[in-house]
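Would you mind keeping the following structure in view while I ask a few things?
Note that one protein chain of the assembly has been removed; the remaining protein chains are unaltered in position.
Lettered A and B in written order, each chain numbered from 1.
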Amino acid sequence: MSTVATAQPKLWAGGKSPFNVEYGKVMMWYFLMSDTFTFAAFLIAYGTVRFSANSWPDPNEVFNTFPFAPEGVHTPLVFVSIMTFILIVSSVTMVLAVQAGHHNDKKAVVKNLILTIIGGALFLGCQAWEWTHLYHEGAWWGKNPFLNADGTAPTVNFTNFFFTITGFHGFHVFTGVIINIIMLIMTLNNTFEKRGHYLMIEKAGLYWHFVDLVWVFVFTCFYLI
Amino acid sequence: MEYSTNSHGDYSAIKKEIWKVTLILSLLTIIELVFGFWIYAQPTMGEGLKWTLKGLIIILMLSKAFYIVAYFMHLKHELRTFIMTIILPLISFVWIIFAFLYDGNSFKDLRNGFDRHHKAQSKVKAVKPAATHNNTKKQEHGH
Partner (left out) sequence: MSNAAVLHSNIGTMHDDHSAHHEHHHQETFINKYVFSQDHKMIAKQFLITGMVWALIGGFLSVLFRMQLGFPEESFPWLEDLLGKWWAAGGRITAQGYYALVTTHGTVLVFFVLTAGLSGTFANFLIPLQIGARDMASPFMNMLSYWFFFAAGVIMLASIFVQTGPFSGGWTAYPPLSALGDASPGSKTGMDMWIISMALFVVSSLLGGLNYIATILNMRTKGMSMTRMPLTIWALLFTAILGVLSFPVLLSGFILLIFDRNFGTSFYLSDIFLASTNTALPNEGGSAILFQHLFWFLGHPEVYIIMLPAMGMVSEIISINSRKPIFGYLAMVGSLFAIATLAFLVWAHHMFVTGLNPFLGSIFALLTLLIALPSSIKVFNWLTTLWRGNIRLTPGMLFAIGFVSMFISGGLTGIWVGNATLDIHLHDTYFVIAHFHLVMGVASMFGMFAGVYHWFPKMYGRHMNNTLAYIHFWITLIGAYLIFWPMHYQGLAGMPRRYYDYSIWESFKQFSELNRFISIVVFITFIAQLLFLINFFYSIWKGRKATNLNPYGANTLEWTTPINPGHGNWPGEIPEVHRWAYDYGKDGKDFITQTTPVGEEESTEHH
């Protein structure tokens, strides 16, 4: 901030970016704004349907297992907490990769990108396990075996929204992993080295953090409240 | 290279900041989880306490979002005008969320008021179906 403060009075006069931000980053930010509205629409729709239902399943009863956990052991929230931490940590490695890029430290960029990709893949793996598990319990789009919290017949929109929204988020994670792999290949090919800057990784990073951000909301809306 | 905006502070200071934010995010998540467990472990909890906890969880969620956007996505270090172009549209969510949820709730009340069968049905206790494999017993669910 301090470095650009001197240029501020003329920022809006044309001939340069008023935000001191290159156009690609402006576009990425506004794309993420747009995507925010997509996810918000999903989550608000979920809220609306939940508010219009007389009863709703208790997420702690639904999401209460763990891979390889013995039958009958209830561990609500544990598995999803692990998923959340995986995503947060992968976000940290991503931001480290971006910072390394700013200092043209190719080695650190490669290391942190690989870690981020592994984090993303782990998250997707966890999600795949959770979906499979729920599927075997009898849950799917249009099917809900989990009784409502007050013991009445299950509200099917619980699973409908769960699979749709986590699926859409998972799709974003998947896209993010693909983007990060492309970034990794480009870094290894010295594309950014030749270009003289790693700004593209910064944009990929924005996308990745956004995916993490969305999970913060999905996690809270589906698992906690 | 005017557009590499991150020339504030040196490399190690930035790394320090990143780890600090990571710690904060983890702490906030743990507090969220504690509240979540609390609600789960005490099914007899009064409505007032339950909604307070849920409200706190939402506040924690928003503060996590703040840390991710401000530090990881680096928005805090952008120019104020740019921050405003991001923040201002989000304010509309206050009205959007209120209107959607309020109308959802109103739909529930209308339906309970005008459709007595629906109201009666939604009070009938159901038997929990035994844990089944999805592909074998799909007919039993949802009725």
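FYI, contacts are C-beta pairs under 8 Å (C-beta built on N, C-alpha and C of every residue); 3 or more make two chains touch, one makes a residue touch a chain.
Being a predicted model, the structure only gives us computed values, none of them experimental.
K.L.:
Considering the complete complex, which visible chains touch the unshown chain?
P.N.:
Checking the complete complex, the chain left out touches A, B.
K.L.:
Could you tell me which of A:F19, A:F123 or A:Y198 touches the chain that is not displayed?
P.N.:
Of the candidates A:F19, A:F123 or A:Y198, A:F19 is in touch with the missing chain.
K.L.:
Spell out, residue by residue, where the missing chain touches chain B.
P.N.:
1-3, 89, 92, 95-96, 99-100, 102-104, 106-107, 110, 118, 142-143
K.L.:
Pick out the residues on chain A that sit against the missing chain.
P.N.:
Residues of chain A in touch with the missing chain: 12-19, 21-24, 26-27, 30-31, 33-35, 37-42, 45, 48-49, 52-53, 141-143, 155-157, 160-161, 164, 168, 195-197, 199.
We adopt the following convention: only the chains that are shown with their structure count from here on.
K.L.:
From the mean C-alpha coordinate of chain A to that of chain B, what's the distance rounded to whole Å?
P.N.:
13
K.L.:
If we count contacts the way the header does, which residues on chain B are in touch with chain A in the complex?
P.N.:
Answer in residue numbers: 1-8, 11, 14-15, 18-19, 22, 25-26, 29, 32-33, 35-37, 39-40, 54, 57-58, 61, 64-65, 68-69, 71-73, 77-79, 81-82, 86, 89-90, 93, 96-97, 100-101, 103-105, 107-108, 111-112, 119, 121-126, 128-129, 131-134, 137-138, 141-143.
K.L.:
Under the definition above, what is the set of chain A residues touching chain B in their complex?
P.N.:
Listed in rising order, the residues are 1-4, 8, 11, 17-22, 29, 33, 36, 40, 44-45, 47-55, 58, 60, 76-77, 81, 84-85, 88-89, 91-92, 94-96, 99, 102-103, 135-140, 142-145, 147, 150-154, 156, 196-197, 199, 205-206, 209-210, 212-213, 216-217, 220, 223-225.
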